[in-house]
Structures are given as C-alpha cells and as structure tokens.
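For this view, one protein chain was removed and the others were kept in their places.
Right, chain A next:
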C-alpha cells in the first residue's frame, strides 16, 4: 500500500506545479499589469541634465534632486493615464507640500508647455526627455512612472502606472514622512 502512495508523488508534484504556474501566469494578466522593472530602486539617481520646455523655466538635473526628499514623475502630453493622475499630483504638490518634479518623456517642449498650460503645472522643475535616453538611465519602461528620491539623491521607491489615492496615502506619504524626519 505504501508503495502505491509513492507512485502518486510525481503526479501530485506535477499538479502542484501546474496550479502554481497557472496562477503565476494569469494573476498578473487579470490585474491588467505587466512587469514593471524596479532595478533602480536603492541606487543613486542617474547622471542627467535636462532643459525645460522653455528656456526661462527651470530644467532638471542630478544635483537638483539632492538636499530634500522629492518626487520625479515621468509624463507625456500624449499619455492618457498621465492626465488621469494629474489632479492627484497637483494635490500632492499644493495641499501636501510635496516637491514634485516632472520629466516629459518622448515628447516635444511645445506639447509639454501646452499640456501644462491647459491642465496646470504642479511641477517644481520640468525636464524634457524627447529622445527617451534619460528614461533608459532611470529604468523607465513607459509613462507614467513616479520615483521617490531621498535627500541624498537615492531612489527609494518607484511606482509604474498612474498614481492612485491609495498608493499616495499608503506608500508615498508615509515614505516622505519617514524621510523628512
């Protein structure tokens, strides 16, 4: 009898693997999410220096991201989810006093200027990454993406996709609070 049970083991193992793979495959798909690489979390902000959308506006570079914790938000005028999160980002900047910087990704200075004119500009500084080359150095895989940088200029958190009230309340604000202490 005990020997018979032994023969069931491979089938049970196979079944278990099948179940695990099934959920691994479809769990992410059901959430409508793809893998968002976060290899840059824990590393210093890459070296970059981007001009703003207009020469009389402050651009964004590596040195700007030192001194106090702040957010860097990759956005684009052609990006619908960016428009969806824009009111939340404005609220973060205006009501919570969080410094938010923007990097216009794969977009022209003119389009970014018009977009910010129409929807409001909550960003302390804006850099324009028209060629997406700086996006590669940040490990960006699409827009919107939001990075939290500490006072030493180290990336401590990354969120891919449009920000939600929940992410802001449960992750970003507590992290900001912990960093500014």
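Everything below uses one rule, namely that a residue touches a chain if its C-beta (ideal position, glycine included) is under 8 Å from a C-beta of that chain, and two chains touch if they have at least 3 such contacts; residues count from 1.
Everything below uses one rule, namely that contacts and distances are computed from a predicted model.
Taking the options "Heme exporter protein C", "Denitrification regulatory protein NirQ", "Cytochrome c-type biogenesis protein" or "MxaK protein" in turn, only "Cytochrome c-type biogenesis protein" matches the UniProt protein name of the chain that is not displayed.
The chain omitted from view is touched by exactly one of A:57, A:73, A:106 or A:146, namely A:106. Considering A:27, A:63 or A:136, the position touching the chain not shown turns out to be A:136 (whole complex).
Interface with the hidden chain, as seen from chain A, comprises residues 10, 34-35, 37-40, 43, 46, 106, 131-133, 135-139, 141-142.
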